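Here the complex is missing a single protein chain, while all its other protein chains stay put.
Chain lettering (A and B) follows the sequence in which the chains are written, and residue indices restart at 1 in each chain.
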Amino acid sequence: MKWLLRNWTDVAYALWEHIAISVTALTIAFALSLLIGIAAARRPRLYGTVMTLSGFLYTIPTLAFLAILIPLVGLGRSNAIITMVAFSLMILIRSVAAGIREVPADAIDAARGMGMNAKQILWRIELPLALPLIVAGLRVSAVTVISVTVVAAYVNAGGLGTLIFNGIASDHPAKIWTGALTACALAISVDLLLAGLERRLQGRRIA
Amino acid sequence: MITLEHLRKNFGASAQAAVDGLSLTINAGEICVLIGPSGCGKTTTMRMINRMIEPDAGRIVVGGRDVMQIDAVELRRSIGYVIQQVGLFPHMTIGENVATVPKLLGWDTPRTAKRVDELLALVGMEPGQYRDRFPRELSGGQKQRVGVARALAADPPVMLMDEPFGAIDPITRTRLQDEFLRILRELGKTIVFVTHDIDEAIRMGSRIAILRAGKVVQYDTPERILAHPADSFVEAFVGGDRSLKRLALLTAGPYIEHGAPTAGAPHLPSGMALRDVLSVMLAAGADEAGIVGTHGDVLGRVTLDAIRNAANMAKS
Partner (left out) sequence: MLADAWIYLLAHPAQFSRALGVHVTLSASALVLAALISIPAGIAVARRSGLALALVNAANVARTLPSLAVLALVMPLLGTGFAPALFALTLIALPPIVTHTLAGMRGVDADAVDAAVGMGMTRAAVLWRIELPLALPVIFAGLRTAAVQVISGAVLAAFIGGGGLGDFITAGIAMMAVPQLLVGAIPVSLLALGTDVLFGALQRRITARGPRTA
């Protein structure tokens, strides 16, 4: 661990890069999934098509996806972010759509009957009640994105993976340990954080 | 106040329309009960008034305005809407639920807060205690009280109620019916009330519209429907015990005769329904009952003959 103490700025930087890419990708994926998910929640056929397509994208192995993008967008962060968004779509769209579809029908009927228009129903009733499921989807996507970012270091996206790859290339176990364990710690903390949020939101769904 | 003219609605172009040329006029301050067997079109009719269902044909006029000429969303904000499952918003507090329509109408916060507390008190729920609770913490009866408070929030002249007490246990239901009858009469609201329970209809309704296959078969006061059912369908619908049901609508007071009751006759309050008086007399094997006033003073007696005459439809 001497290595870590001497080089903690490098590690911190790698961690920062890692978080930055992950957050960017998640934000884009979330915004897209909200749009698509809300539309798909109301149209079963659209939902089916969207699920098949995004499921298809999700199944492709991480490194293969990154590699296939290289002739198209080259190396670097954009490559990584496109990959992460593609992988996150399936889970997030499904969470958004499922969350909205599970909103109690009588609450919606009452809201309509009281004179709320469609936009008001969406923002004041459906999305708040869908929130726990949406957060559950975010939780899984966040972990996926962190995992992809580790690999994406190989296509020059930066992040904690660079430590791992450097460590492997120069046979430097300390680097490998640091990179891998920090990535694991990041994944676990984010998962626990969002799990806590999910639990707190669950309370408000039951009537 | 509300006029329905030749309403038609057919879902999916089947042979039998859900609502088939239905016409009805409801006066201001009346409670009009729509009742009938399953599929008679009572809920569909009610839901056309606030355009939750759009009519295929016909006209609906509420407070002098043709509902089809008004924006549907705006229309609904001026009509109270209460459904069987209540539909409280689980993620909002009771106070926030009740404040929904005032907020939609842009009322300022102090006015809204005052109104919320007013209404919670009106429906018998202590504002300080319940305002910040959540729907899941309430019983079925309490939820429905909140539902009615929520519908009254913006003080709409008209209320639509679709089997509001249907999901509540019988004991609580009776209590709620009494309370809300009193509240709604006091407030002078015009109510359209859907139910499948004939006893509820008789208790709650100023006038009852009996529906069948999308049409009105009879539209009259409960008393007159019980005394003179329009046809065999209505007769069967109101039940074979309709003469007893009529007696439930009459109290002992007007039938008191002078004279002391025989010894051993049961003593009953003057406000008691004739039906219950009859029931007590039969159980006691008595031919008459003594009627007492509020201070225990004997006002007179009611005889079996008097009750029999009251029940006799041929004479009324």
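Assume contacts are C-beta pairs under 8 Å (C-beta built on N, C-alpha and C of every residue); 3 or more make two chains touch, one makes a residue touch a chain.
Predicted model only: the values in this text are computed from it and were never measured.
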Visible chains that the absent chain touches, using the contact criterion stated earlier: A
Touching the left-out chain: which of A:23, A:68 or A:105? A:68
Touching the unshown chain, subunit A contributes residues 56, 59-65, 67-68, 70-71, 143, 146-147, 150-151, 154-155, 161, 164-165, 167-168, 173, 176-177, 179-181, 183-184, 187-188, 190-191
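Throughout what follows, only the chains that are shown with their structure count from here on.
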How many Å are there between the centre of subunit A and the centre of subunit B, using C-alpha atoms for each centre? 53
With touch defined as at the start, can you tell me which subunit B residues reach subunit A in the complex? 50, 52, 73-78, 81, 83, 85-91, 100-101, 104, 134-136, 147, 150-151, 160
So in the complex, the part of subunit A that touches subunit B is made up of which residues? 104, 106-117, 120, 124-125, 128-129, 204-207
